[in-house]
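And then chain A:
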Amino acid sequence: MEALTSRAKAVDRKPMTFLERLYLWNILKGMIITFSHIFKKKPTIQYPEVKRPFSPVFRGLHVLNRDEEGRERCTACGLCAVACPAEAITMEAAERLPGEENLYREEKYAAKYEINMLRCIFCGLCEEACPKDAIYLSETFAPANFNRKGFVYGKDNLLIPNPTTQPEATAKAKGLN
Partner candidate 1 sequence: MTLLSLNIDWILLIEKLVLIAIVVFASLGIALYTTFGERKVAAILQDRPGPNRAGPFGLLQPLADGVKMFTKEDIIPNSANKWLFILGPGLAMTASLMSCAVIPWGGTIELFDRTISLQIADINIGILYIFAVVSLGVYGIMIGGWASNNKFSLMAALRGASQAISYELAMGLSLIAVLMLSGSLSLGDIVKQQQAGWWNIVYQPLGFLIFFICALAECNRTPFDLPEAENELNFGYHQEYSSMKLGFYLFAEYINMIMSSAVMASLYFGGYDIPFVNDAELQTHLGNWVALFQVGTLLIKIVFFIFLFMWIRWTIPRFRYDQLMNLGWKTMIPLALVNMLITGALVLLKMNNWHF
Partner candidate 2 sequence: MNITQILFWFLSVLALVSALMVLLSKNPVHSVLWLIVVFFAISGHYILLNAQFLAIVNLIVYAGAIMVLFLFVIMLMNLSADTEPQKNVWMKLAGTIAGGCFLISACNVIYNAQNVSKEIAAKTALLNQGNIGLIGNLGKVLFKDYVVPFEISSVLFLSAIVGAVVIGKKEKNKV
């Protein structure tokens, strides 16, 4: 029978030689191997101080985006909630009142927008479904919390800082700096 891989190795059932039966030689070889590992470079990343770069397609916590003038992009169409396979997104729509044009881009906006991060599977389908480019998956992940309610993220957690009033915070949230 032809071997499936070129690296296949037949099991060696030869009786052990005297040197092998002594074990000591093999133990010494093993100890030399472990000793050589003292001088190897340690791959550990000291996490809170040093962070590993994310891959460009990493999908982390959601961000509700604003446009260049700082207005919320979301119009509460509900497509993301429909697309969500884990049913993690709920929202309530409201109508934009006169005088709020600088807050919301469209005439309808999300008064309440919640994502349950315990349900969310970070598939990114909401991002694909959004016609207004309002929701994005950022490069952060959910921090630990003591109760379940803490994992239901509302608009106050999700909304990106206003680029006109807080440009630095926005840049940080986008991971640009």
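We adopt the following convention: a contact is a pair of C-beta atoms (placed from the backbone, for glycine too) under 8 Å apart; a residue touches a chain by one contact, two chains touch by 3 or more; residues count from 1.
How were these candidates chosen? In short, all candidates are chains of the complex that A comes from, given by their letters.
Just so it is clear, the model here is predicted, and its values are computed rather than measured.
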Given options 1 or 2, the chain of this complex that touches chain A: 1
Of chain A, residues touching candidate 1 in the complex: 24, 27, 30-31, 33-35, 37-38, 40-44, 46
